[in-house]
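Here the structure comes first, spelled out in structure tokens, and everything after it is commentary.
Of the protein chains in this complex, one is absent; all others appear in place.
And then chain A:
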Amino acid sequence: MSFGDLLLQQTINGLSLGAMYALLALGFTLVYGILELINFAHFNVFMVGSFIGLWVLEGLGLSGQSVILHGAALAGALLAALAVTMLLSGLLGVAIERLSLRPLRGVRGPAAMITTIGVSYILFNVVLLGVGADSKNYPDPLPPVAWHIGGAVLRLREVLIWLAALLLMAGLHVFVRRTRLGRAMRATAQDAEAARMMGVDVDRVVMTAFFLGSALAGAGGLAFGLYYDFTSFLIGFTAGLRAFTAAVLGGIGSIEGAMVGGLLVGLIEAFAGQFIAAAWADVIIFSLLVLVLVFRPAGLFGRPAVVKS
């Protein structure tokens, strides 16, 4: 394996991690853009999403690691799992907003943020008590297809995770830019009061932000399970914290920032493992976060560009 191959392989590793972080970071950014609230429940919506994905796949008859699908069957199963997982995760996000955050809207101070931490722990413990502490095997329906580029290996699951992340992010972009509701979201992010006076239904906008963010987290959870072949009640914190870092790094509130931040954190993690030591990855990621916050408080993507253009 030449040095060039090594760099390429670590870039592949990093981009796959990064795609997952980016999907998750978008949820933080969407909600923050609208409510200026850091939603810590998002960590474990991601985790619950990966369990929903697991159950959907099992419901489709894919249990254990022995069933391998090809072609249309594979695409159909994955798309069905993705759709159901995103829908249910999105509804979970809406429920969290409706039941625990809307009553606190307009309350000053950190009450809402603390509530999201509480909700996060509730999800964590409900899953722990419900499914147990051991990690659960994910079905692995992907055929073991891989391409060799020099000494580097690109596997089908990496391509799929990039493709899924790319399409979802593009979809989000179009939604925010081109639809009426997307315009309402951008307006609310800029000035909620003015938007309300112009007739924007702010509750609906907030609900949409939670739905979209949680649906993307669900997609991230499904991707996590398929990529690593397992899920457990514990996965939310490590991935969530890094995704949150990615959102802040990119500039929280900015959709482009979340995407770039996610990829950046993934790449840093991979290259830290290569050139320094895996154990130092967190130190490096979070030091970088501190540096960015000191020198560019609004994140890499300049002004707190929120969900606006």
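Going forward, contacts are C-beta pairs under 8 Å (C-beta built on N, C-alpha and C of every residue); 3 or more make two chains touch, one makes a residue touch a chain; residues count from 1.
Here, contacts and distances are computed from a predicted model.
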item: Which of "Phosphonate ABC transporter, permease protein PhnE", "Molybdopterin synthase sulfur carrier subunit", "Extracellular ligand-binding receptor" or "Nicotinate dehydrogenase subunit A" matches, in UniProt, the chain that is not displayed; value: "Extracellular ligand-binding receptor"
item: Residue of A:36, A:58, A:201 or A:229 touching the missing chain in the full complex; value: A:229
item: Residue, one of A:129, A:145, A:163 or A:293, that touches the chain absent here; value: A:129
item: Omitted-chain contact residue, chosen from A:17, A:96 or A:226; value: A:17
item: Among A:55, A:175 or A:237, residue touching the chain not depicted; value: A:237
item: Absent chain, residues of chain A that touch it; value: 1, 5-6, 9-10, 13-14, 16-17, 65, 125, 128-129, 132-135, 137, 153, 155, 224, 228-230, 232-235, 237-239, 269-274, 277-279, 281-282
